[in-house]
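Complex shown without one protein chain; remaining protein chains in place.
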Amino acid sequence: MSEIIGLKAKLGLDVFKHDKEPHIKIKPGMEKDPRLKRAILVCPAGLYEENQDGEVELTIDGCLECGTCRIACGTEVLEWYYPTGGAGVQFRFG
Amino acid sequence: MEEKFDAIIVGAGLAGLGAAYTLAQEGLEVLLLERGDYPGSKNVTGGRIYLNPIRDMFPDLWKKAPLERHITQEGVSVMAGERSLNVSYRGEELDQEPYQSYSILRAKFDRWMAKQAERKGAMLVSRSRVDDLIIENGRVEGVYAGGDELRSHTVIACDGVLSLMAEKAGLRKAGSASQYGVGFKEIIELDSALINERFGLEGDEGAARLFMGEVTRGKFGGGFLYTNKDSVSLGIVVGIKDLIEGQPAVQAPVLLDEFKQRPEVARLIKGGETVEYSAHVIPEGGLRALTKLSGDGILVAGDAAGFSMNIGVTVRGMEYALASGYYAAQAVIQAKAKEDFSAASLASYESMLNDSFVMQDFKNFSEAPEALENHRIYSYYPELAGNIMRDLYSVPAGSKAKLYPTVKKYLGTGELWAMFKDMRKVMKI
Partner (left out) sequence: MNIVVAMKQIPDLQQIRIRNRKPVLDGVPSALGVIDKNALEAAVLLKEKQGGKVIVLSAGNEEVEETVKEALAAGADEAFLVLDDDLEGADGSTKAMVLAEAINKIEDVGLILFGEGSGDNYSGQVGSRVAELLGMPQAAYASSIEINDSSAVITRSLEDGDEILEVSLPVVVSVLGDINEPRIPSVTQILKAGRKPKEVLELEDLEINLTGLPEIMTVSNLAPETDRKQVKVASVEELLQALRTEGVI
């Protein structure tokens, strides 16, 4: 239905192939860095969240590999790679 | 591996495919590496490609290419909070062959084009991520991929907007948020007959619509809709800097949900089923944000080089990708003939681009990024236009005000002066 479906359900429509390790990681000690908070606003998949302690957490499942967090937050706070070959999102339409 | 390739191309997007196709056609040894399951599986577009500038570079390609619909209808909607102003354009010239523009789905098209490049002799290896460049004595000598060391005379970095390859080669600095937008879209499946009925199309005719104003809550960017054969691509592009800075703060995905709920849009996609959600960063920095285009043993093409442009009425990238891939290949072909793959030899890439529509466009529209940064375009003017329309068309219970004063009340002297200043900026585009 073209009605509004939740973000999780939307991501559920995509094909994701499992990677052994998360390809994006928050650098240790940077969880409260203000730059990281930007990711909460910009991530089209809504994968960044702030927990009760004010730390930003990242759930890698559902990552669309768009690169927005790398641009917005920078590589001082994020360890950012693409998934290994054949892993990650595989668009059927694009 | 003993053999040394003439070129290793990193990434089978349109730049990489354009380069691979061109090189293979000339009989050069070319290896195309793609990290996705198949070419196109990692590639995202809003949805339309313009063929005129690139038609002759790939003359045999277009007849059988799996493109979606040729665009015969253009529309722009200026959206205020509760009303919108629409301009639409259709013309006979849009419906005459060869068609200038098509909607496109990249997972389909790129996979097909890769097949064509393979048929010409290009070697394609999918599911292979390039991890690093081999750099010796300041010269790029090949790539490392999954523990393999692969050597080549040249590497063409076509690894997309974040180009980690160009970064590693020292040709690109990590850019600032103001130079990038993020696009995210849904593919919504709809029966093709229904699409034709709703958009007033026939056969393979297609419609393109852009939306600006409230759709991005006044942030730099806009919404888009393209009709495919039996689906609609519906999405938002928004400046990353504006998203970060908030005012109002909004999470990106919310914009698309709001967009879908706008009555102007909801009725177009009603009954459709979302089948995919995708997103990607888009280079929007224009001429000033382009990377260095070549170095010793390396060339950069497509989004990797920054070849994508937003000039408001059109957002283009795919033609620049195919063309820059084509010229990168030409530079390698010339270098091969001279047996000289040095930086100086490969610099012919840049001079060919300078003489082509690619750099001409980037020079012509060098002022566009700054002009379009004006926030009044995305919030103030849409509201203003909406309000004027509302008052012009409303018939109150009592007497109706004269038309000219109705308009004039919105356009005082100070207002006109501000508009004049804005207009001067926009006129630079």
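As written, the chain order gives the labels A and B, with residue 1 at the start of each chain.
Operating definition for what follows: a residue touches a chain if its C-beta (ideal position, glycine included) is under 8 Å from a C-beta of that chain, and two chains touch if they have at least 3 such contacts.
None of these values were measured; they are calculated from a predicted model.
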item: Visible chains in contact with the missing one; value: A, B
item: Residue of B:P59, B:G147, B:P248 or B:G414 touching the missing chain in the full complex; value: B:G147
item: Given B:V76, B:V125 or B:L384, the one touching the chain that is not displayed; value: B:V125
item: Residue, one of B:Y38, B:F58 or B:Y277, that touches the chain absent here; value: B:Y38
item: Residues of subunit B (touch criterion as defined above) contacting the omitted chain; value: 1, 31, 33, 37-38, 108, 123, 125, 128, 145-148, 150, 189, 275
item: Interface with the undisplayed chain - residues on subunit A; value: 13, 15, 17, 90, 92
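Going forward, only the chains that are shown with their structure count from here on.
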item: Rounded Å distance, subunit A centre to subunit B centre (Cα mean); value: 22
item: Residue ranges of subunit B touching subunit A (in the complex, touch as defined); value: 35-38, 40-45, 105-108, 110, 126-129, 145-146, 160-162, 164, 174-175, 177, 180, 182, 184, 186-188, 231, 240, 243-244, 246, 249-253, 257, 260-261, 266, 269-281
item: Subunit A - residues contacting subunit B, complex; value: 1-2, 4-5, 7, 10-11, 13-14, 17, 38, 40-46, 64-68, 70-72, 74-75, 82-86, 88-94
